[in-house]
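Removed: one protein chain of the complex. Kept in place: all other protein chains.
Letters A and B mark the chains in the order given here, with residues in each chain numbered from 1 onward.
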Amino acid sequence: MAAALGALTLILNRRLALLRAAAAEPRTGDWGARLKRLLVIGFGQSRQPRYLVAGLVHVVLFAGFMLLSLRSMSLIAEPFWPGISNIGEPYTFIRHMAAALVLVGCAIAAWRRVVVRPARYHDRHATVSHTKEAVAILSLISFLMIADAAFDFGGSEGVRKVAFWAHNSALLFFLCLLPYGKHFHVITALPNVFFSSLKLSGVVKPPSYSESDFDALETVGVSKLEDFTWKQLLDVYSCVDCGRCSDHCPAYASKSPLSPRMLNIKTRDAAFEHYPIKGEITPPEKRADLVGEVITPDELWSCTTCGACQEACPVTIEYLDRIVDMRRFLVDDGNLPATLQKPMAALEKRGNPYGKMARKRGDTGVRVLKEGDACDTLFFTDSCAAFDPRVQETAIAFGEILAQAGVDAGTLGKDEVDSGHEARRFGEEGLFLTLREQNLEAMDKREFTQIVTTDPHALNALKNDYELEQPVLHHSQYLAKLLSEGKLPLQPLGDNRRYTFHDPCYLGRHNNEYAAPRDVLNAIPGIETVEMERSRNRSFCCGAGSLNLFHETECERRMGELRLDMVAESGADVVVTACPFCLSNLEDAAKTTGRENEIEIIDLAELVQRSLGKTKQPEKE
Amino acid sequence: MRDILVLIEDLIDAPAELAAAARCFGDVQTTAFVSGGTESEHQMLAGLFDCVKVAPAASDANWCAEFLCAQILPLLDSMQPHLVLMHHTNNGLDLAPLLAAKSDRPMLADCISLESRENGVSAVRTVFGGKVHARISATDSATGYFATVRSGAFSMPEDTATKSGSIVALPLIETAPRRRFIETITPEAGAVDITQSEILVAVGRGIDDEDNMEIVEELADALGAELACTRPVVDKGWLEKSRQVGTSGLTVKPKIYLTVGVSGSFQHLGGIKGGPFMVAINQDAAAPIFAAADVGIVGDLFDLVPLLEEKIRERKG
Partner (left out) sequence: MDIYVCIKRVADTSEVDIEIDRTGLALTEDDFSYDINEWDNFAVEAALQLKEEHGGKVTALTVGIEDDEEVLRRALAMGCDEALHLSDPCFEGSDAWGIAQILSAALKGKPLDLLLFGTVSADEGAGQTGGFVAGLLDLPMVSLATSLKVNGSIATVSHEVEGGLERVRELDLPAVVTVQTGINEPRYVSIRGIRKVSGIEIPVSGVGDLGLDPNQVGASGARVKLEELFLPPQGQSAQMLEGSDDEIIDKLLDLLQENGGL
């Protein structure tokens, strides 16, 4: 038994070798918040019930495990302290109930794995199925339960003895087996939850935690296992292979090359292969390139950074930082598709991805602040609203609302450059830093007390990447504020259409704002709203996030079109959104799915303007 | 009288155009140089030029700048022509600068008009992708001049093949070429690179059905153009992604861009650079494409496109 415990220590130590070789990442402090997450998401299993059957089965197995662990430990200790395993009557009763439930749970789980086979378990891109592993582990668990019961109820001492040894060796075997596959999560998941990020998911990790000067870094991004941080690798170890991430991933749904789950599986396979439990560690030059070969650039460029995967993951595995880190390496290596080089070069040369001249920015109607000027609210439009004529209408609408509400607003005019949000998320950190510097310089020369933007990406950049003194608001938040101050005399729209709100990823999931846009929407007298099934933190990305406006990876059906199907399903006639990317992409999808006359796409600002009686309601077809 | 030596590469439209270009110099003695070719082709040249010098064809019967340089240089030495003229084609790009350098002549490249000066030559050419025109000149050259002209920029009145020039065969000048011909290949059909095309016909969703693609294919064929398209056309699978122009497609820089049933979205226009001469055919007079085009036609493409194709073929003969 001691030998088995020794073996387990050794195995775990080998697994830890990679974490020790990995990059630094501070995940300490704020212990209270961490503990709370551990209790709610870890022990409370709060993310499980999103998938009812599988979730409940897991909750049962988990609770059973927790209850039984005391017993298991005591059984192991029994030879050393005879009688210790006899904890008391009430516990024994609970324990038997738990064991029975676990047995039933195992049966349901195995039945699902083998017979029901939900699509989620079988990734389109997977080469090996984990069904066998799952069934083996489930059998082992069942065996444990039965052995345990035999120990209690076994008539003769002989049976009890056999059961005792069977239980203990099976348990130790089980523990030693865990670090070999997906059931490693039994060990790592709770620590993983405990050390999970406490920041908003819109925050991207810096290229390095140990060196803050970007230019001084030897290498940038992740190209091999050891370049990941220890937490990123703990994430990889903890993956349950449940497929919830990919099930929520719009890129996976559109049948692009990306499946977020496979990013974990492939990285974990590489980790287990090159840091084996027995034998030598493979030196990096003898491995297949992790980024480039094992994980292909196409996979990485397919991600819209929508964050649905990490929101869905029951064990709080984080994806975005890892994807951005791998992209950082590709960019540094010059490995950027031509379609993305174009907007990047334009951002560098002209400060916007379209390569337009600053002078040609569209007029929003809002006063342009000269150097030295002051205003209350700085309206940061970002590139889409400045150059895309359709999106410009949104900015103009919002500008008019500001004027009507008597807000003292101003813009940076042609001194504003792109926020760099997309550049950063596409791994071009240097370009992001340059753009940020230009904007900060322009802001420094003007005075204002707060910033508002109609673009959630700009919101995320200004709020989370810029470190500004002034508060940054999204226009939905600003409108909600004006509303509460009684400055928006909204009128009925006078139609009987149904409205739904599409949550932009960077407003909702990444910045936790679900209420403001809905408050504004519902304040329109007589409006009828419906919710799509995938709304709020389960919102489905329109597909344009990041520079995907410029780069289209191969897919079967565009994300925007899939989203429009969901709109149609909800029975809504009008989709209200609050993001220029969503607006363009959904409008386009309405066209390409032949619904341009059935479903209207509109920005919240435009709808408010309409409800203020500024613009006419379109004739219903 | 001034001598002009005209280098012939292609025996179809080119000789007449070059003869027309030579006419810009007034009363001149024109000599055509050709390597290989048939007797009737030489006769045709004799109708356009005062003299035709026929050099043997290269052994691999292919255009080879090195071989041609060797054949032409002695001719330049003996003739001392005032001007050497050829087309600014791919072959012209290959041969002309080399020959101009070796014969030490100032070169005016890719001219769209030519003018004789008392003491030299002046020309107009396009710069900055055609957005700007430049008048350039070369004067007082002791070695004569060299000019290449753009295809299609000079045209000859139809009745002018009236000369009866002499035909002279030139001896073969042996060379030990440092560049050798291996083979000619036809790139695969899917592999067209529309970013290289000078003329593009862009189809939009107005074409309505895959079966209708034929009419634009015919038009492109008549124009010598490649087909390009908007994204919806790719989505429907009517053309390959490699023909999509726009922010999420390719950036093209043609000289002529003819759109058919394209609305002119921001994303599509974002892929057109270099200020081409743009023609739009669309039935909606309010389509944004008309704000970007140089010439607009409001009408049904199904009437206009076949008619246009027919008339192009008529004009081209």
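Just so we're on the same page, a contact is a pair of C-beta atoms (placed from the backbone, for glycine too) under 8 Å apart; a residue touches a chain by one contact, two chains touch by 3 or more.
Here the structure is a predicted model, which is why all the values come from computation and not from measurement.
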item: Touching residue (missing chain; options B:D27, B:D77 or B:E183); value: B:E183
item: Residue of A:G355, A:G399, A:G413 or A:G543 in touch with the missing chain, whole complex considered; value: A:G355
item: Residue among B:Q29, B:T195, B:N212 or B:Q283 that touches the chain left out of view; value: B:T195
item: Residue numbers in chain B that touch the chain omitted from display; value: 10, 62-63, 65-66, 88-91, 93-94, 96-102, 106-110, 112, 122, 125-139, 141, 150-153, 177-187, 192-193, 195-196, 199, 223, 255-256, 258, 273-274, 277, 279-280, 290-299, 303-304, 307-308, 311-312, 315-316
item: Residues from chain A at the interface with the omitted partner, ascending; value: 214-215, 220, 331-338, 340-341, 344-345, 348-350, 355-357, 359-360, 428-431, 433-434
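One rule holds in what follows: only the chains that are shown with their structure count from here on.
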item: Interchain centroid distance [CA atoms averaged], chain A/chain B, Å; value: 54
item: Complex contact set, residues of chain A against chain B; value: 339, 342-343, 354, 388-390, 549-552, 558, 591-592
item: Interface residues, chain B side, partner chain A - complex; value: 232, 235, 247-248, 251, 266, 270
